[in-house]
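Worksheet: the structure to be examined is printed underneath.
Not every chain is included here, but those present sit where they belong.
Note that the chains take the letters A and B in the order they are written out, and that residue 1 is the start of every chain.
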């Protein structure tokens, strides 16, 4: 029988469990051989759902790493373990798909990249699920083919019902363009979760990132949407415009009711992007087995994280941050005194 | 000051009152000089709303017809008076805009046309409001320009919340194409107004009209819609398709609510087509003043009425009606015996 990639998943929380099932059942060229989680409840789930299909379970990541024949690891546990586990997996000679963010710290993220560069034959990727979404791909294909001239403005909104992670860092969800950042500004407000104020966090934020060369990206992120997940992206080019999900709908049904016509929308990020996660598993597997190039560079994750960090810093300081043409922060005059 | 067309309106019920106000206030080249209605309540409304602007009120149609300087009459009273009043107005040398239908009887309708042909300098038109709707016009312009090849199939639905007029005859609302009818079939059902059964009427009907030469039109009409007025037309051509109102919306607002995204739609036929009625008044006025050709021929109204009558006959008899290439009914063999 044709060879299948031997994969393990670290972390069986909500996202990790989804990854595990996707590798078990929806990634034909991969075989899920191992999974680990220190949490007994997560392991109990795995005993029921994964073990019957021949998946070996571990409490300890490093023991799992030693699983015989293991070729690739999906790092999907708590954020603080993303970078350390990725590094150990790379050092053990495994391909790595690490959930985002690599780290909330730019230096630590960069270290993952540095380690990865010592093993250039390994595939090391972060999980930018939108990159695997059919609509985003179709749009980027059109933009890259010059169909809208030269892209100038990007508007992106990521709007969820509930969010409990660190807010502005989530901007790193959107892979950054290759241009050099010129300025970053972010403002935010607390509309429904008063408790966030004490954490220096917000439930609605707006940011602008200006790049050297004339491009501008602006963002809106929210965790108070009523109808559901409404992520929208627009790319405005010199000669055309592309929109992705400007007119959201969950499926093709509309309800004609006494107060109008209604359609339902995806409730969560995973609802919206589930097929993209499956495609991600399959393309990562294919890249490992056939030594194909990954669809994007790991360095982009650090660039995105940097921008997320800048947005957060701009929000917290109340300042607009400026950068020179090499991307270095411009320290304010006053501070020099 | 530039000359304005001297217009009178006969019948001040719901539609007649709208026509009167449209001529009074929204038809710059027309001057509403007279109005009549036998009903005291309608006249009381007119005394308040029209008389202050110099409109002379009459109880009697023929007295109004003798109003000095009168040039054009809008016939908008009860259906049984449409044809008689139109004929008298034409004979008195007035331009006529007659609400549809001219009559529910084909022979009587034809008589209006015959009389109109004795006064070819007069403008005589029936009120096919869709012909004045911007979207229908845009679509028909595209179809006539060959943008969808040769039109083959027309689907039309006229779906209201409430209707108390004679049902199938309302198909005459849609002006018929110039082709010769080959067959007519209609079926109907009573879903919410049980009382209609006794009248031989329905609240939902579906019909097919086949034309010699290969065109087919099919219709759905309903008076039980929940969300509002949902009139939709599709024209399928050999090389493209046009839709009108396939994705209804009242205005440009959408409501994001916990159970989805909602938009409201027009509640009534007049809500949907109000701008078309105003355009109708203005174009009729322009045709009269400048002796321009009307946008469609009066004969079409008789053709449309014939088809409406056939649909009704098909529904009531439970038969498919067939016609030869000159449009004459094909009498069934059995009947010939």
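Here, contacts are C-beta pairs under 8 Å (C-beta built on N, C-alpha and C of every residue); 3 or more make two chains touch, one makes a residue touch a chain.
Treat the numbers as computed from the prediction; the structure is a model and nothing was measured.
*Asks:* When 2 copies appear, how many make the full set?
*Replies:* The number of copies making up the whole complex is 4.
Note that only the chains that are shown with their structure count from here on.
*Asks:* Please work out the Cα centroid separation of chain A and chain B, and write it as a whole number of Å.
*Replies:* 57
*Asks:* For chain B, which residues count as touching chain A in their complex?
*Replies:* Within the complex, chain B contacts chain A at residues 225-228, 230, 248-249, 255-265.
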